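One structure is given below, represented as structure tokens, and several questions about it will come after.
Just one protein chain is left out here, and the rest sit where they should.
Chain lettering (A and B) follows the sequence in which the chains are written, and residue indices restart at 1 in each chain.
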Amino acid sequence: MNKNYLFLAILMIILAGGLLILPERTNYTQINPEDLLWDIIQPSRYVTTDQVAKMLIEQDPTLELIDVRCAKEYNKFALPNAINIPLDSILSPNYSDYLGIEDMNAVFYCNDDILADQAWVIAKRMDISRIYIMKGGLNCWIKTIIQPTPPPETASGDEFDQYDFRKGASMYFTGASISAPKSDSKSQVTIKRKKKTTATAGGC
Amino acid sequence: MKNNSNITKGPRYINPYFGGVLLGLLLLATFYIAGRGLSASGAAKLSVVTVVDKIAPAHAEGNAYYDKFIPTDGSSPLFNWLIFGAIGTFFGGMLSGGIYGRLKKLRIEHSPNITGKTRMIAAVVGGMLFGIGSQFGRGCSSGAALSGTAALSFGGLLVMAFMFGIGYVFAYFFRKLWI
Partner (left out) sequence: MGPLIPQGIITGQWDFVIALLIGTAFGFILESSGFSSSRNIAGVFYGYNFVVLRVFFTAMIVAMVGLLYFNYLGWIEMDMVFVLPTYLAPMILGGFIMGLGFVIGGFCPGTSYTACAIGKLDGFAFLGGFIIGVFIFAEAFPLFENFYYSGYMGNITIGEVFSISNELVTFIFVIVAIVAFYVTWLIEKKVRKNRTESKFE
């Protein structure tokens, strides 16, 4: 037998073996840093608790709430129809198809802004668009929506309108959570996972 | 003496492993460019569809199988990647045959133990079986077995394993055709 064949066989085994010992692939698609910085300073990446409440009440189908706290906290209390993606597993392939769904607005929230902000930056760097942060997080949610404080009597009409809306929303959310058990509201998650990228059809 | 002339006069083919590496690189390039592998049988299938569609359009539309391959925008099924690939395959074969001196007048190649007529009948029967089988298998040896398996498709592996496996099982019964 030719020596060259032996050499080629060994080369092929080494190449194939190389695939086995290569570390996990880490080259995610990223947007370039200038764009990231530009987007970070835009106030439009925040949505207020009022906006979220309104979308929830109107059952806006494009809203996708993502709870980035750990599962324990999520089970204790979460916004209706929110999905739990803990911050440390946001890059895990199990959740990758919840992010970047076409025509969906993903809103991250946590107790305050910190975790949600981190999640937002990670998602942004993966070049996912239409992502937002709920300003103030759940603390702000409780303060403004669940237990709204009446504005001073000297406040403008707009503020009173807002207060009325919040009172209504408070009744809507607290009432709903009493009449319907929480486990129920969680099983109602109707987020459709995004379809895998379509490959070209048909060979022979 | 006779042996010697045999070696020099024997068919000039490239080293099979070299051919294999070339074919593998071509397949890789095809995946890189087109996102799918090589294919041969698709062109013949589309030709059948086109002819039937031309002769009996109503019949072709009524048949779920033909209908699958007739473009909805009214263009010809022949205006397709597969057809151009097949035309290329034909010319490539001609080119290689010309370079290596195999491009000759029409002839039938057969084992000395059988007549040319037997060989022709066997070729038609084999072709027919391949025609039916490749539709069930979603591709022939290049589309399903080679390209499918190279893209790690389980179906491609199945087709390849059964194609060669059954070939060996029945090889004994058809040995007269070849040896």
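Just so it is clear, a residue touches a chain if its C-beta (ideal position, glycine included) is under 8 Å from a C-beta of that chain, and two chains touch if they have at least 3 such contacts.
Computed from a predicted structure; not experimentally measured.
Enquirer: If the missing chain were put back, which residues of chain A would it touch?
Expert: Residues of chain A in contact with the hidden chain: 1, 5, 9, 12-13, 15-17, 19-20, 22, 25, 27, 196-203.
Enquirer: Tell me where the left-out chain touches chain B, residue by residue.
Expert: 10-11, 13-14, 16-17, 19-38, 40-41, 44-45, 47-49, 52, 63-66, 81-82, 84-97, 99-100, 102-111, 119-120, 122-171, 174-175, 177-179
Basically, only the chains that are shown with their structure count from here on.
Enquirer: Take the average of all CA coordinates in chain A, do the same for chain B, and state the distance between these two points in whole angstrom.
Expert: Averaging C-alpha atoms per chain gives centres 50 Å apart.
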